[in-house]
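Every protein chain of the complex appears in place save one, which is left out.
After this line comes chain A, so read on.
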Amino acid sequence: MTEGPVPEEPRPGSMRFQDGTTPPREPTLAEQKAREQAERRRAEEARREAEEAARKQRIRRRIMNGAGVTVGLAAVIGIGYLITSGDEETAYCTDEDGVIVDDSNCVTPVASSSGPSGAYPYPIFIGAGGRQYHYTYGGSGTLGERVKGGTTTLPSDKTKIKTYTSGRTISGGRSSSGDGPSLGSSSGSTSVRGGLGAKSSSGSSKSGGSSSKSSGS
């Protein structure tokens, strides 16, 4: 008996996901060189891009190995939508007296603060004239009025938070919502994002109407 060649086990593939928390990888040397070249030609443009503010984000990457991938993840994602849908809270930007003011006083998206929710004191923004502002989640009230109820503890990741006066999604929603295409980052990247897909800044989805429709058919 002779033994035939051992059939090669097909290498399993893999599944992973990227979202707003995915950090950019370091560029390769060749990429750096190519970029340097191109950027020299466009020095003017590059200078403007370099001035863009840096943005660091929490590292959390979900990696799944392909070995033994069974159908189920798609279902899990579907359930995720069921759980998260409807969970929405309003964030009111308030001054030190709890009076609701314009969101522009609370500049930084609260969700980007690190650490487990609620474990640290709420972020305070120092506005013009030395006044202190912070977000109050939940509760009710209108602009210029003292906020009724609510809490300064950041709600869970699952909750979608909309700011009161500007209607921006500052947590729970996708990173691309609200700010429009963002240019550049601290690691020398020049990728522009948001040029495909739904324009969510005005709150209306690409598919039109108030209810969001599937792109599929």
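The rule we apply is simple: a contact is a pair of C-beta atoms (placed from the backbone, for glycine too) under 8 Å apart; a residue touches a chain by one contact, two chains touch by 3 or more; residues count from 1.
The rule we apply is simple: contacts and distances are computed from a predicted model.
Peer 1: Between "ABC transporter substrate-binding protein", "Copper-containing nitrite reductase", "Aminotransferase" or "Glutathionylspermidine synthase", which matches the UniProt record of the unshown chain?
Peer 2: From the choices "ABC transporter substrate-binding protein", "Copper-containing nitrite reductase", "Aminotransferase" or "Glutathionylspermidine synthase", the unshown chain carries the UniProt name "Glutathionylspermidine synthase".
Peer 1: Considering the complete complex, identify which of A:D19, A:E96 or A:E145 is in touch with the unshown chain.
Peer 2: Of the listed residues, the one touching the omitted chain is A:D19.
Peer 1: Pick out which of A:T151, A:T165 or A:T190 touches the chain that's been left out of the picture.
Peer 2: A:T190
Peer 1: Counting contacts across the full complex, list the positions on chain A that touch the omitted chain.
Peer 2: Output for chain A: 10-20, 22-25, 27, 31, 34-35, 38-39, 42, 46, 64, 66, 69, 71, 73-75, 77-78, 80-82, 85, 173-177, 181, 187, 189-198, 200, 205-209, 212-217.
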